[in-house]
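All protein chains but one are shown in place.
A and B label the chains in the order they appear, each numbered from 1.
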């Protein structure tokens, strides 16, 4: 789909990103050495259960975590290091080079400011436009995200718009300064099914027209199959598998991914348009207060052996494709011995 | 990620115990509670604690500074300030408790009725509270004092009346919130009369909000009493009241500042204690404050 993503330099490069929160005596490790690259115009889907650290990873990339968070590792955006940069620097980058839209369109817009003001604000901040120019550009942006009668809409307040329209406004704000990277954190979860498709279409067209790279955080495997180029699977704060979308669906190399896809792979469940949610996997997600030197999925894994409970598996290229560009990686001791036949 | 679950009130004893423990952990609230308790004890045992007769003048010792004979000094008539502060605290507590009681006795039934029956009852009660709120507290108190004549009892009545609207509003809001709770619906379905539902089911569950309101009401009443007495509309000399003491202190600010300092500190200590206790209780009892 994307224009030859293989040779290009990544626009966003995350290396060994870890996030921990102090709460009283305890320390919670929400994200544990996660790495990924994102190329121009590419859509990377990040999937995993609630609390697996996918949202925290994005908030860390944006520098939006509260001061109680400790962040280590590297986040490079177009050659600039963001991790550990002072907030003043990050303010110039946020909304300009990297932008984010959120799960809750109903509450993400300020209820007491007009739509025009909220879009114009970001243009005036980063592009130095005056009030009039910002207004004209806001109208253009609203047209771009498919909002009818934009001249009228910019005078209105969020409560006068439907949820889908509000999410379109959020997208307009996010892409106002033509950012290199757009992080979309479950952009359709809170919306009606009929509205979801429209929002995803807008994102797709932006990627095609503006070349925006998108990190798409989602629960919805249907959305992944339809929109993503590559997929990053997270479990308990760690990246467990990463692969091009077709390859991941065809030959998952981590037992957790297999569990996720279980329902999808069964015949009949793949009918287009039906919603495919992450299925239940037996067992409990481990507590994030410790970082065991083991596979965190082992307690729930049918393939777990002694090695899995005593040594942490590295996140490395699986053998079949290792020679090429390491496009398929997994963090599992059994990744290479796992064959397609194992999948039921 | 986490879902808030409302735990049904089946084991009220253990819930109460947990709340009491939470309150004990809050050091500020605990301090407030202890000081408030001291005030209650002082008020109850005033005649035993006061070293002198609070109304007995001693012109040879007028305007004496704090010392061994008179710990807090004497006033312009040579009366012992400590004894007068102790009896003043007694008056303060008396008004504090009785005024709040009066406000609750009138306000709670009206609030319950307004919230439960709605429509005309609610309209009438709401208009009543609006009208009462249209009189600033002091204007109301001054008017009542003018009608009834200045005295401690009338000051209590005036302060109590001024607190009725707040009690009505809180009770009404709680009733509206609880009216549709499952256990209320169940009580109605089981043939419970209005009285049973209101006083047996709704009122007990509104206790938290009302207790918090009481801890706001008592210090407000204490300040109210001091204020009215200060203006000459409450306790009449020679009886002791912290407000009366401050009123007479006003003429001797330069020669005898202690006359103004100690009664004032007593008021501040009492109101601060109840405010701290109230803040602590709100954190523990009020679900809306629980997220802090």
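The rule is short, and it goes like this: a contact is a pair of C-beta atoms (placed from the backbone, for glycine too) under 8 Å apart; a residue touches a chain by one contact, two chains touch by 3 or more.
Note that contacts and distances are computed from a predicted model.
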Per UniProt, the name of the complex member that is left out, chosen from "histidine kinase", "2-oxoacid:ferredoxin oxidoreductase subunit gamma", "AMP-dependent synthetase and ligase" or "ABC transporter permease" = "ABC transporter permease"
Identified contact with the non-displayed chain, of A:12, A:46 or A:62 | A:62
Omitted-chain contact residue, chosen from A:104, A:178, A:226 or A:247 | A:104
Cross-chain touch to the chain not pictured, restricted to B:117, B:137 or B:183, is B:137
Note that chain A touches the absent chain at residues 62, 64, 87, 90-96, 99-100, 102, 104, 107-114, 121-122, 125-126, 157, 159-160, 170, 173-174
Just the residue numbers, please: which parts of chain B touch the chain that's not shown?
-> 127, 130-131, 133-139, 142-143, 145-147, 149, 219, 223, 226-227, 230-233, 246, 249-250, 253-254, 257, 260-261, 263-264, 267-268, 271-272, 275-276, 279, 292
